[in-house]
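Some notes on the structure that comes next.
Note that this complex is displayed minus one protein chain, with the remaining chains in position.
Entry: subunit A
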Amino acid sequence: MEFRVRDYEEEEAIYSLWPRISTIGDHPLITRNLSSSIKVDVADSGKNDFYDPLRMPTAHIQDNTADDLPCDEDPYLSAKEWASFKRSLMQKFSGSKLVTISSISDAILRRGKVYEISSAATHAEELDNPRKASEDGVKVITCQEYVSRLREFQDEIKHAWKADDRVTSLKSSIKVARLLLDTSVSEFYPTLFILVTDVMDILGDMVWDRIKRKAEYVDDGTLICSLQENFGTSDVCSDAKETCYNWFCKIGSIRELLPRIYLELSILRCWRFLHEHPWKILHRVVMMIRGLADPLASYYCRLYMVYCAQKLLSPDTGYLVACITDMTIILRRIISEEETMSKRLVEHNVSLISLLEPPLEWIIKSICMEAYKKRQYEDIFVKLQLGRGLSNSSGTSECISIIIHHFLKELPAELVCSHASFILQLIESANDISLNQYLNYRLLGLKLSEQKSRVDNVDSVLGTVFQVITQYSRLDEYVKVVDAFLDIVLQYNMDNYLTIILDGISIRTRSKEITGNELSSLQSIIVKLLAHFNLVEDVLALNHFLEIIHVMHGSSRDVVNMHILDKGTRNGYICDPTTVQMLFDISQTLHDCPDTFSVKADHNEQQAHLISRFVQLVDYGAAMERHLTFLVECRGAFGRISELKEVLVRSSNKLAMKAIKDANNPVDFVKSCIAFNEVTIPSISATAKRMNLYLETVEVSLFSGLVCHADGLVYSAIDCLQSVDQSEGLLLQNDSNGVLSWIQKLCSLLVIIPGNPEQGVAYCPGTILALVESHSWITPQLRLRVFCTILSLLATLSQNKLPYHAYDAEVVGNDRLFYGDPSYHQELASLSSSVLTKVIDGVLQEPNRVIRGNLALEACNYVLSAYKATSEISTICSKLMEIAKSCLNANDKYMRNTVKYLDKHMSNTLGDATKPVVST
């Protein structure tokens, strides 16, 4: 057996792809002529009209914003919105678990068991409030019980209706509506309202359907006419009208006001059968609701009215205006005696107002929707006597702050912008317990920041606002308002206000524990600042900025820090040492913060990523020593982040390469870099990363001629592979060619690295061989390929002239080092023959037939290219070919080519004396 002698330069000339293609010129990946590519460009630009979903619709942006607004065909709040409103209402007031039943709502009691106050379920409450418990006749029921009772009612109503017992349906519905008389349930009232109105809606639908059917069909089922969506009273037959009128009569005979109104509302749409302009009755209904003195009952009743009235398609918004006016009067009554009220009463009223808020919100939303539709904001402002309308903004009457709040919320931003000073006056005049005034200032700020149009009198508006808020002593109020106005301040470059803001925050944060709400506002402020400035340096240089960051804590601090880091790493390399230091400190805070947020894995990951990115972007330019020191510091500071270690190694390698290129005598520095890596790499847990970094560092050290280091790193790499255990090995296997390519890379580097005279040149290949044979996770396929790789390596090393050498001329290649040394060749030959004996067994170990066949062919090719054709070799090759033949189709291309190759070699070397062993 003898290694084949190779002339790599000649082979390259023969087999290189490039010269052949340049002559033939039909390779598919080569651009033949330029004209065709130009054509493609032209065609592309000419087809701009076709719709590409990924392309930015530049021309249509304007239209899209218009589409966002509700279109004119559907000006009413949709059923969907109502449903979501109901959901949020129930969630908002879901606190109470038990409902006290007063005598008014005892209808709910007759349907099953009720907890007497002394029962075990309420024992705890009894202890809390013995006086209440001792009162006779107080009954308590859980919310769920209440709900299920109402469901029973609902079923009863439906059942009775189906059984043609409509009187019972109506009677039960009245009982249900009466439940709303009891407002003492306070927190439960909104939920009760929703449950009751659901029942009302069911009744309303049934009545509507029945009358509609009467109008469309005769008793025996023949069609009279089908009513259009917008039918008039003339389309309705007198029989249907009569039935309809009877329903209103029945409901009209209900003595109590509240159930009567609810029942009429439930069938309100039926007025369409009787009146040509049914919405005209809305005015009367609005007035009727005034008779409900209880604020809670009357507000929710109005809510149901507005909801039902939408179905009448009223062209007139007068009823809504009247509604809000009435609601305002009631609200004013609640807030009016603030000064004389006891503290407890104030608290009671504040909680009452929070219950009244949802109906107010919904109705204001409805009216603004109408106003939007008709572009009649002016008109509505005048009617509601919110000041004297928008145009005449001198002199405002006193307004209620919660009402202004909800109006402001619904008004379009352009309108707010163009009437900013007027709205500001409204807000100033409204300061009462219904809503803290600062929330209105905040809302104004947010609205103005939407910036669809220019703000009117921005200077004077901001001047006034700041005059007010500088009086605020509480941090949360201050930062909330400031946060809202910050966008405008930044947009108009009002640096003086920015200074005021930062000063203000600084003063208010001193010697004070900062709460969650305040933190989130501060966070928002800082994020806005960061977004505004281009350079992180500019932000860091702001007055009090660092001070403010230092008082923050918890997750907000983290978020802010991450934003700063993000900003800092946006604009490429970070060269300024002060900035680097600041960002380093911030990173350290992030890294060191108590690990309470580690539950959020992605949060941590993002944080690690930002820090890594920062380290990557730091650039000390010529001060490479300093840079390396920085890397060492980072390694010490950010021990938890494994991602960073990879970055550190890469950065240090990069530094080393830069030093080699730039500096005159870099060896010492490069050595430190490599040493840094030697220390850093073992601390990385992932084998794959470690392997890659070892190989990379080997290359760098070879580049600078540090053979000793390269040697050591190769051993470390082999150790690293050696230490892979069963379970990790199986994982690495999945990354199919990972392990193989590392070994191949390693072998290719071994070509350059001078063999160690003490251990012998075959030491490394031998270790690798031992490694693949000893580990059970290595598949037969992988093992065989490693055999082949080692065969190639040994064959290469045996050449008199190696195919490539180290970049650094001081690294002497093995070809020169061992030129003509017989023991060297001996060593190679003995290892290679031991590998060769294992090849056939190795192939046979592969269980899959097709793979086995292909492996046999692969091995055959490797053997042929490594050895001179001798009879020994031909025996091995023919055995391999037999295996291949038994496993593969005879027409397999790879096999046929291999056979050809085999024949050629055998005949070339052995001449005619030996016949081809295998033929197809």
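Operating definition for what follows: contacts are C-beta pairs under 8 Å (C-beta built on N, C-alpha and C of every residue); 3 or more make two chains touch, one makes a residue touch a chain; residues count from 1.
Here is the rule we use: contacts and distances are computed from a predicted model.
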Chain not displayed: protein name in its UniProt record ("Vacuolar protein sorting-associated protein 26C", "RNI-like protein", "LANO_0F07008g1_1" or "NADPH-dependent diflavin oxidoreductase 1"): "Vacuolar protein sorting-associated protein 26C"
Option touching the unshown chain, where A:M90, A:M288 or A:A413 are the choices: A:M288
Of A:G252, A:P577 or A:G621, the one touching the omitted chain in the full complex: A:G252
Contact footprint on subunit A, counting only the chain that is left out: 181, 219, 239, 242, 245-246, 248-249, 252-253, 255-258, 260, 284, 287-288, 290-294, 297, 326, 329-330, 333
